[in-house]
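See below for the structure under consideration.
The other protein chains are all here in position, but one chain of the complex has been omitted.
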């Protein structure tokens, strides 16, 4: 092999070389500056790509191969350290440009606050957007110790934008009392502790609607995802999360965009969480990009 | 904020500043000098407190907040390194003084042998005490290679003190043949492998009785608690252990004291076990301190 | 104790001092030179032995003790680094000599390719051999990027030698599309994702036949076995794997030899995987050596 | 020991129980939200205290014991996550209150930006303040990618406040070309690569003057301080840094306050860096608090 | 920023976007299949690139910036797992194509055997080539347990190709007795234990000659480079190695190509070794590419 023909750079396996003929755009949002406990998710997208080399391109769950779809890994958005507002603006502009080209955005975090500007962009294009949210935490705070731009607030912001009745949270096992009460009072769906069974009941109600799916990796039990900022015991297994992704794929919901956030490599000593995340990304691509 | 008003020191979240108005006393027993395999649990209580900052004060399982109860974190008992007998005497005296004030003792180990002097103190106050014991190991040895003060013996000592018929072990999956036989011959209850289902059957029989609950974190599968001295495959999930704690909380049993032992931070590379332990402590406080 | 009476060397607990009166031979195959992703399993057998000191000799699952059977730990075969062919030849010769003496071979890997020469030796002695294969991966490739001696190929080679209809794979959740198709077209059994339930249905069909059982530790979910080369989310629990071993033990199948492969200590930060592997070895010995 | 007499909370060894009779105040500044590379120093002060239990109270270097001086560990300032400006304001107010009481402030970081408000407070009290700065990095940027509140800027801000000719940097081995040029053009002292020898030459020039000493732990070689955000090869040894602290202690400089910053426990796998930092804090207390 | 303008892929900081106008080509040789002890260096080049983001582009040692030179990071050569001969052939072809274009090859390993095909390519172009070799190990074996393609043999092969009198080894502190004797008998230079001082004496003798410099990261003491396959106590510091690189840069030697090998991320828990390697690569580029 000649040096001037060699592959240069690191992308998710099976990424197309150019974005033009891709149906989906994979991108990273390396931001972790508002987290209240353990930072580190800024390095998540890079590590997920790096370990994707250990994956097969074929899914025996969906009987489909990565080469059957067309996606382009656009790399990480170069977000400015410590400046939440400018970071969120850049993300929104980035996703606007993906949607403008008619492509499916699949984002990798970063802290969960990154989902907020994505949802804003999605809502501009899809006014009847619904959100499926899998997470250990409610993320429904108005602010965190006075700070409205916080990793504890994105779902609240989203609910206020698109209407709480259009937000469906699953697997929640942590939050303030006030957050659960706000959801209840405002008609927002929260399934505590479980994901798969309540999801099966909700999906038919969303048939035909455009849906954004946001998955915080900490919906998994710490046994299945130690590499994240805020681990919380009592979560679901990776088997259940995979099945939930497939359940959505087989439903009549129209997934219009998605993200997977909060992978933090520094707590992920055997790269177990990053490997799991790369498999989840593969299944999300194969199941949701039609 | 002025320096002379600043918070100093490190305690479990939501601890009251003074013990006087507290109903429960949380304390650490940092001892690991008789363990036969991997030491390190002496640093367990300190790390559990440190990571408690990542917890919410509200439990969506029990719909109760830590501020709804009153507890005081009394810190660690300063046990003398390498001297088991003197350490056990200090623990007994410490718990005696808690019970004398009419408060609920909630201890954090340290190796499992620390439960022995606590049970002695409990039994002096509650002559009809029963014990609920969740563990991977029988801990029913008479001695360990000739040594009667060993982390393999506390439940045997307790059973001989309060009567084997008053001891109920759950989740056991490791022990010598002689230990299982001794339990059988002496009418002590052992549920092998499982916790939740057999517990549901035993709880009604203990209705109204004072019960001490001792939980060895290794009752959890190593996937859920890698940070302990003696990991043993085939254990229960953290979800099952949480549900078991809630089952006791909702029963007619009168929990009079409890402990959680054997968290060893040095094997807990992502602090997963310490985080799980801090959540278990929260649920034990919220569920058992009435 | 005098120095000239002291125990020297490190073997699996309860190994007999001499091979002559043993019914089973435990041995290591410390090879990892053909792996495509993360190497390190060459150190697996040594670490499994080292942590076996933390095990009890008694199994409460099978109510049997290691002293009830007679096995000899023959140490690791000194395989030549980086030379796959010579390594495989040495393994085959080693197992031939075990079978010649009428003993049960129980091997520890090392990468999965080490099973190939063992199966060749087994098949020479047992022409009607069947294989039970538990793994996350199909391992059915003809070659890996042109290389026929690869950790992705051993089951293909075995199937071609003994007939695909005599190979039964369980727990498979990763592979190329072509591999699944080849199995289907050639009558080889593959149970995707699950082990215990399909195994229960297959076992009666194998009653009375000599069977070789090969277990890749990555059939376990990464939560239960982070210490392996290629972790893959969505696997089974250690509880399910233990039960599967016991199910075989209680069936009418005649286990004639077995192995456990792919434990890689460098990714096993709390030695959780090695401890689990040492328990699995104990149960395989107690359940399968009659 | 009775529970109501037990020691509660975690402070640096030998801290006085009250601040009133202390000459020096030790405090933590747990902030890391502007770092550009690897965050995590927010947990530095807590870990330094925790490991101080492994220290002797006596220094054979200075022949002095911690009980010979009087200091109070005031704990960590509760800084708001992700809000640099409010954090800096709180630190300045905190240090103002220490200086108002006539006490010596000894701070533990956190990222290096925390030194900036401390220096502002110091300069209000000591208009002729000089700064001794030990670091791998110049920290002389005007902003970092447009952001003036960054961990790359504190020394620039300090130099502009007190005059570049009053700032003396040692051990510098990383920075932008513009930073080195700015220092040169503005009469600020930079000793590249070395600390001890150039320090010996500068100290006599500062005799009698009030000096603030700020030490970034990354002035040490990564071999001596792996647990920090931005490791940089080619640094000094801990032996050299200890001797430099002692050299200042024996000079005619009047140390009026100091800090030690950038210890990040998550990269400090054997707690080597935290242990070293706790020893440095002991020597700073014993050598500089007269 | 629009997605179709975003930076995609991961290269060493300041790499040019195209190879055509570059003077030097940086490339990775991700091979570790012949190592006798601890594998893992196949992931070295990727991690060195990843952490290069933490570097400044300016060297205060050489007063030069990465933008002052022109280099292109060509990525990793896709070497076939477990096939040493084919891997070596691919490397030789790759370097041939770099030299053919008149560019400076700077390689990153991978195990040390990768230097052998590079030296073959260099020697074809520079018949009077000399080699400067910094390493803990002699690497002068004829074979390793019968295998001539081994990480213990590259310097022997090189010495036999270009003449032992043209090979200069520094820092050597490990090897077989026969290797040291062979070097002595054949006029090859070996400086045991030290690098900088003997290097200063040798450099004038090589003035004007084309030299290939191969650096095994384990020439550093394990304190300075824990992340490598075979650590060996008693090595040099990173400060000494940096100075040695600068000494060559300032000499009259004509460096024609170079490599840095044996960085193994899996043993590099705080990424200290990878960070040091990325700084060494920067200094090699700035000092040796004229």
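A, B, C, D and E are the chain letters, set down in written order, and residue numbers restart from 1 in every chain.
Criterion: a contact is a pair of C-beta atoms (placed from the backbone, for glycine too) under 8 Å apart; a residue touches a chain by one contact, two chains touch by 3 or more.
Note that the coordinates shown come from a computational prediction; the quantities given were computed from them, not determined experimentally.
Asker: Kindly note down the residues of chain B that lie in touch with the hidden chain.
Answerer: Where chain B meets the chain not shown: residues 32-36, 38-40, 42, 80-84, 144-147, 149-150, 266-267.
Asker: By the contact definition given up top, give the residues of chain E that touch the hidden chain.
Answerer: 37-38, 172-177, 180, 192-193, 221-224, 226-227, 230-235, 267-269
Asker: In terms of residues, what is the contact footprint of the unshown chain on chain D?
Answerer: Touch set of chain D with respect to the missing chain: 53-58, 60-61, 63, 65, 221, 223-224, 237-239, 242, 269-272, 275-276, 279-280.
By our rule, only the chains that are shown with their structure count from here on.
Asker: Taking each chain's centre as the mean of its Cα atoms, which chain lies farthest from chain B?
Answerer: Greatest centre separation from chain B goes to chain E.
Asker: In whole angstrom, how far does the Cα centroid of chain B sit from the Cα centroid of chain C?
Answerer: 38
Asker: Got the chain C residues that touch at least 2 other chains?
Answerer: Within chain C, residues 38, 221, 223-224, 267, 269 contact more than one other chain.
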